[in-house]
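Data block below; observations after.
Missing here is one protein chain; the remaining ones are kept as they sit in the complex.
Right, subunit A next:
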Amino acid sequence: MASSGCWKCLARPSGSLTSQLALRTPGVSAAFSTTTARAALPIKAKKPSQARPALKAKGSKTLRIKKKAPAKPSGKPPMPGERKAMRKRIVLSNTNALEVPMMDFNEHMVADPTMAGKVVALPGEVVDSLRAVEAFKVNQGWGLFRKPALLLREESAVLGQKMVAAEKNKEAVRLVIDGERGSGKSLMLLHALSAAFLRGWIVLSIPEAQDLCNASTEYAPLPGTNPTIYTQNVYTANFLAQIQKSNSVLQTLHVTKSHNLPIPLPEKTTLARLCELGARDPDISWPIFQAFWAEITGPARPPVLFTLDSLSFTMGLSAYRSASYELIHAHDLALVQHFVTYLSGEKPLPNGGAILGATSRSHAPVSASLELALKQALEKQQHGEIMTKKDPYGKKYDTRAEDKLKSVEVLKLKGLSKVEARGLMEYWAQSGLLRSRVDERLVTEKWALAGNGIVGEIERGVLRMRI
């Protein structure tokens, strides 16, 4: 909107519109005078009766269009939060789909390369745990089948072998899962999670790093930290609740160390109870999480799996602001910092385990440092030397992210092999969702159309009836 004041003298806004009018009206100001126009008498406003002669003659008709009254909503409006709950609802079963005879996923299949191309059912208790850690996502098509099942791939056997070796040698697998959009990165995380549940690991999972970094949960500075670290208490409390709900192992483990906690802790408290205490009160959730972590990394504990999806959200500035209104780096958020410290290998996991991150290729910020680190790590794995150098003029790199990603391993997911694609399509056909004969011709056609077996694209073309 244009201001009513004179734009050349912003410091002194003029009092009213009339003074401007006076300036413009010829004859009002003297021709040769330095006095301001303000001194002149204001012009009288014209009477409305003079300005607008009566348009309507007496007795004449005018067109009147009645405005339609807005339709009154019928029925009960949805309750607060109901619409979102509907959007986020996860359906894991379709009673119309046919039952498929298949094996249950067990701990021996985790690292078995001969199982590649087979579809296995997830056992009920694992499904409950996975649901508790929000490993199932809305757009993954779980609701089309009778019960949740998983395709075992060559890559999943590779990851499984790493996990088994880590369990044996008490080391930490530090790995980033990368691949094209729709290549099954989140499903690979789900494979790792279910494998860990089956093998009795303690599982912590951040299902979407976006929720931590896009300023949608409460945050508060942690007293006595320099540089300031910010905790997200409500998120942490919810996180502890998920951990407690998904890990049945915690019922059998007891607190052994003494912790400096704001609440008194009775002796022989189980770790599940500890999580529950943290989940109940967000204000003390962060110290309780730290105590919980100290307990599970203590001696004679099961291995730990810590996963995080959409890694690139954590490799740059978050959307939170500090007291001086500057953007907070994601690594200054306590929970993210905790994950990243273990991903970088600065702190070891004494009982072994795995720290897994997965990138997202559809709706995530591009982190130049993460891209570079992944590329270099892949080159190192394949050729033994780094060939891609950092762009010397690049300004988008994040030094803190680079630091943490120096020594991570990469698992690059490619498309499915034809055997795997065939196994998957046969499963779809047995479920009654794919209504054509699965032969070499169909498999090859769909495999080729899906960019050499990108599993999301195969699903889109065959299962989703997206034409």
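Throughout what follows, contacts are C-beta pairs under 8 Å (C-beta built on N, C-alpha and C of every residue); 3 or more make two chains touch, one makes a residue touch a chain; residues count from 1.
Convention: contacts and distances are computed from a predicted model.
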{"item": "Hidden subunit of the complex - UniProt protein name among \"Galectin\", \"Small ribosomal subunit protein uS7m\", \"Signal peptidase complex subunit 2\" or \"ATP synthase subunit b\"", "value": "\"Small ribosomal subunit protein uS7m\""}
{"item": "Listed residues A:I65, A:A300 or A:M465, member touching the removed chain", "value": "A:M465"}
{"item": "Residues in subunit A touching the chain absent from view", "value": "73-75, 78, 83-84, 86-87, 91, 94-98, 143-144, 432-433, 435, 464-467"}
